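Here the complex is missing one protein chain, while the rest keep their positions.
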Amino acid sequence: MHTFELYFAAAILAGTPLLLAATGELLGETVGLLNVGIEGVMLIGAVTGVVVTLHTNNAELGLLVGALAGAVFLLVFYALPVVALGTEQILPGFGVWFVGLGLSQLIGVNYENTPVSSGSTVVRLPGIDRIPVVKELIGQYPWPVYLAFVLPFVVAWVLARTRHGRNLRAIGEDPVAASAGAGIAVRWWRTVYVAVNGLLGGFAGAVLAVIAVGEWGTDVTAGRGFIALAVVIFSGWRSMRLIVGAYIIGALLILADLGGALSWPIPSEFLDMMPYIGAVAILTVWALRPGRRAAAPGSLGVRLKYSG
Amino acid sequence: MSLSLPTVTDVHVRQSIGVRSLRSRWTWIRQEPSETRSWICRLIAVVLALVVAGAYLVITVHVPDVLGLVLRTTFTTAPGLQELVVLATPFFLTAMAAQIPLRVGLWNVGGEGQFFAGAWLATAFAFSLPHAPGGVLIIGMLLAGAVGGAIWVAIPVLVKTLLNVNEIITTLMLNFAATYWIAYWITGSWRYPSTQGGTIESRFMPAQSNLPLIHLAGGLDSGLIIAVALTIAVGLAVRYSIFGYRTLIVGSGRAVSSYAGVRVRWVIALSLLLGGALAGAGGVLQLIGNSHQLTPGLSDNTGYLGIAVAVLAGGSVLGVIVMSCLLAVIMSVGQAVQIYGVSSEDVFILIGLLLLLATIAEVVAKYRLVRKVPTGGTARVPKEPVGLAPSVSESSRAAVAGDVG
Amino acid sequence: MRTIDTESASSIRERAGERAVKLQLEGIEKSFGLLAAVAGVDLDCYAGEVHAILGENGAGKSTLMKIVAGDLQPDAGHMWLDGETYRPASPKQAMRRGIGIVHQDHQLVSRFTVAENLFLGWDGADRVGGPRSLAEQASAIVDRYGFELDPTSTVRDLSVGEQQRVAILRALVRGVSVLILDEPTATLTPQEVEVLFGVMRNLATDGCAVLFITHKLCEVLAISARVTVLRAGVRVAELGAHECDERLLAREMLGRDVESPSKGDAPPRAVSEPILQASGVTVRDDRGSLAVDDVSFEVHSHEIVGIAGVAGNGQRELSEAVTGVRRVASGRVLVDGKEMTGEDAASYVRAGVGHIPEDRLTAGMILRESIANNSILKMLHVETDRSNLTRGPWLRRREIDRFARQLLVEGQVSTSDPKVKVANLSGGNIQRFLVARELRAASRLLVAVHPTRGLDVGAADRVWRILLRARDEGIAVLLISEDLDEVLSLSNRVLVLSAGRIAGELDNTGAPPSREHLGMLMGGVEQEALVGSAAALKGCGP
Partner (left out) sequence: MVRRPMMAKRRRHLVAVKRVGMLVGVLSITVGAGATSTSAATSHSTVKDISTKGLKTGWIYDGSVADKGYDEEWYDAQLYLEKHLGITATFTQNTPYTSQWTTTGERMADAGAKILYDPGDGGSLFFAACKAEPKVACIESNGVLPFPKNVVSLYDENWLPAYLEGMAAGLLSKTGVIGFLAAFSNTPAPVNETLNALLLGCQATHPGCKALVDVVTSWYTPPKETEDANALVDAGATVLGSTENDPIAIEVAQKRHIWGLGSWGNGVSSGPTAFVTSQIINWAPSLMTLTEQVADGTFHGGRIEVFGFGPGLKLAPWGPKVPKSVQEKVNTAYSQMLKGKNFFCGPIYDTSGKLRVPKGKCLTTMYIYDGWNWYVQGVKISK
């Protein structure tokens, strides 16, 4: 038995939706938009992902449509009020959450408890899939797991070393300076990155429902969208640290099960609390670090008034 | 965009110079909206959302005679009215639990958890003094509930005030913890001995703790009266107290707070703790007024829906009362149309729409359509120059206004 | 310092006149709600000229320039650039057409480096490139234009003058043919202004049209070839700089003759007792770096002490430190001989300190609240007011309304209804209301920071009179302002703050100190070093 390897793999799989959603949220926050409604986006992505997979018997298509559904959903319910009309940012986030919750149930009511039979393609890393232990640790996951892992590196590179990334950071730091001073199309890019946020959020939900769980269930996310939000704050808006945060929570999610399965002398309810308490804990730990002030994008959550 | 507005005299100067023809006779102006105006806009949002929901029911679900059904089932039958009361009661307090921190610019999303924590501590109190007289038990449970709710928000308060950790996430995460915490107790030592299968519930509260029914209009829960009284009392206290005034200062931003010499941390802590205490008391009211057992369904999402009520109420106590009743009607109708295949949780779409439309209404309320000054004429020029207050400098940076909090 | 081309203004105009019109505006209108900010303005600007746009606050200068820069869309009117129709939909389009704008606050991303800001949003920048390659390219450009800048330093660590140079350079990088400078001199020392003027002249010589916005008459005459005067959104005059003088310009700009404020006739009385004593005060700013460094001074009753200095040299932190808004890192503050070090704003209010803050709209007022609620912002700390306005933990709303009405009368605010929201008052009314409130609190000391910034001349005049009256009544006044004229015309003594230190103290009761001397102090030259030096820089001033 390779219990450790199995748990490691399970934690990675559990952390993957968190990582994807957090990466999307980080990009959104980079342009200054604090969307607290990822939970709703994930639900929409999850339900469309499952529905499409069930109808087409093609998990890849399900994941794709789930991601697109998340993007469209967030554009309508978040970009429209916040970017186009200039409302404040928190309340539409809650609106996104509530609508996502209700709408996903409405869509999914006839698809509950119907397992997805076709899984996503598992990628076997060439070379690595021959080494015994390493193979089980990192060698054989569905492709979104690798994508989720690579994405933060790409994001970090884009934000730090490309013209586009600089422009995005400038929008988040100071939208007025970016627009009036540097001529960046702030509203356009904010809209685009709301869509990207929705795309990755929807994809995360679809990955959770189609791959990790294998079926649609009411409120399948169980707060993971908010945990992703916590992971973003924990990362200090550095995308590579998202990986750490997401997998820590993934490990806690699995640890709760591990304790149950191995009959630890802890009440199962307490074990089940761990991921949520863990999210509070990593935020606290992050806040305790010295020199934390410089991290958040300057205009994060700030309402931009439009005129003219 | 920033614009230094001229004073009264400047308007005259401009007119004497002669304004060139303007393209249209009407224009939008921005103004800080009055209470009435904000209310009207919010109500329009509510009506719009209801129209959307009604259209959905009529078109998709084929509910015949929606309006008649609503009126009949919710307002003409005793169970309908009673359910309305039962549904509305907890909203008052969970809405206040969200509204008071909102004055400070904080989002208490943890009403659900605090609701349960209050019910939990009250249950502990009741089970430890099962033979106490009813009055002692009721008051003791309400106090215990308030303390329980406050305890549940204490960790978010600590990390918020000391480390400035985002309260949205901490309060929300503790909701999940609360449901497991309740599960631990009601599947453990407090378990109703012969519970089978589906519903997991605690033992019954001592009978003398049950709130009496007041027989008005087919059974008014006295819990409703306590809830409304508490809501009004707390609302008025916040409105007319120095503490309430300070929450307003803190809610206007750090700069004003330190300028005015307000101890921000204390106000933050007190408002969140007060919110938690109210949510906790709401849990107790539900416990002793209605369910008489601690169950996982005790809250039925009232903690979350309270946020919606608080937002729609927009800072007023009357708003909380009106919107709580409205939401209770919506929930009740949601139940009534269930026989037509509408899931009761579909009502969240409606609530979400309400929130979005209310947000947009806040923006819309700031704009007024007025007649432009006609060429060379002297028509409606307000005595006081209207529009946004001028900015400090002619810098467009003032276009970005700091958000609350 | 670069040598300054001293070509005369008239010859510039002549030369410019021969050239084609670079930018032409006709009938530009822009209104915000009911107010026409720009109500039909014509303007033309030639390549190679420095064209000044003169006007009071609110005259529409910035709005007009934002329309040119693509930041705002006009309601009506036409624009031509190089004879072709020009109608930019966004700042980016304007930039592509060769229009560059340097906003008053420079619009730089403060947490970015100089290099990052230079290339931000520019299509010509490399798509991919790390900080190092960026810095290399930036330093090449900095060298080409001969600016003194370190491309790797962060913008927020730069002085205001340096930031301005970054903004200009950013426009130059993109190859501007029209450069708009929006009140560029407001926050510069006289010496820095001279440097800026040199840059502007060089640009004009290179064929660039420079639009220069200001409300300072002397600057118009010093640099520009032609001047367009705006008043209340309308062009009231277009003049060649050679054919006008300050008096004429002032009349055009204001629509009337105006006197500058005076310290009044009553000579300051001799006072024994100091009200505010600061000794060795050191304050850190929000980022934790030293903003005020070991400053000591006293303010006595019956006197106004002015603190002059270029923005960002510790004025904000100093004012906050002596009003309890910000904690001092070290040193002592005494009010009326009472130890106040480490106390919060509430204690200062109790000690009789009034405070007109720099950000009066974000710190001094709650805009979305009523006048009544704003009237008691600090009054609850004062025992006498508190016992009147409250009972136990409760507010007495009726008393508060009465109190607010009194303030409205005292401040000559145009409304008498305490339920009106502050946001719906005009800037002058807000400031008068705030001043009235703070005078209530200021039984001993009034700290006034930029008390007239953003106000029109009439409103400013009223505030000045209030300050002088307060002085006459025996209140100690600490006046902090970047407006040298204001400081010099009101203060008995002037302290110059530079880099968080007091660079010098000047007596202002007799003949005013020379602007050159002040400028040197503001620029960081210590007073001792100035003694005997024959600094005779040309500048404009009284």
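The first chain written gets the first letter, and so on, giving A, B and C; residue counts start at 1 in each chain.
Rule of thumb we're sticking to: contacts are C-beta pairs under 8 Å (C-beta built on N, C-alpha and C of every residue); 3 or more make two chains touch, one makes a residue touch a chain.
Worth saying up front: this structure is predicted, and the values here are computed from it rather than measured.
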item: Partner chains on view for the chain not depicted; value: A, B
item: Residue of B:45, B:86 or B:262 in touch with the missing chain, whole complex considered; value: B:86
item: Sole residue of A:107, A:220, A:283 or A:296 that reaches the chain not shown, by the stated touch rule; value: A:220
item: Listed residues B:32, B:167, B:300 or B:362, member touching the removed chain; value: B:300
item: Hidden partner chain, touching residue among A:29, A:88 or A:272; value: A:272
item: For subunit B, residues in touch with the removed chain; value: 73, 77-80, 82-83, 86-87, 112, 175-176, 179-180, 183, 187-188, 191-192, 194-201, 290-291, 293, 295-301, 304, 335-336, 338-339, 341, 343-345, 348
item: Interface with the unshown chain - residue positions in subunit A; value: 1, 3, 6-7, 10, 14, 97-98, 101, 109-110, 112-115, 119, 208, 212-223, 253-254, 257-269, 271-272
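FYI, only the chains that are shown with their structure count from here on.
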item: Chain pair, A-C or A-B, that carries the greater number of C-beta contacts; value: A-B
item: Computed distance of Cα centres, subunit C from subunit A, in Å; value: 45
item: Distance from subunit B to subunit A - Cα centre to Cα centre, in angstrom; value: 28
item: Where subunit C touches two or more other chains, by residue; value: 32, 66, 71-72, 103, 107
item: Residues within subunit B bordering two or more other chains; value: 1, 30, 396-397, 402
item: Subunit C partner contacts - residues on subunit B that touch it in the complex; value: 1-11, 13-14, 17-20, 22-23, 27-32, 34, 240-245, 248-249, 252-253, 255-256, 258-263, 370, 372-373, 381-397, 402
item: Residue ranges of subunit B in contact with subunit A within the complex; value: 1, 30, 107, 155-156, 159, 163-166, 168-170, 172-174, 176-177, 180-181, 183-184, 187-188, 304, 307-308, 311, 343, 345-353, 355-356, 358-360, 362-363, 396-397, 399-404
item: List of subunit C residues in touch with subunit B within their complex; value: 27, 29, 31-37, 39-40, 57-58, 61-63, 66, 71-72, 75-76, 103-105, 107, 182-183, 231-234, 236, 255, 324-326, 344-349, 355, 357, 359-369, 373, 376-378, 380-381, 390, 393-395, 397, 414-415, 421-430, 450, 453-454, 456, 458-459
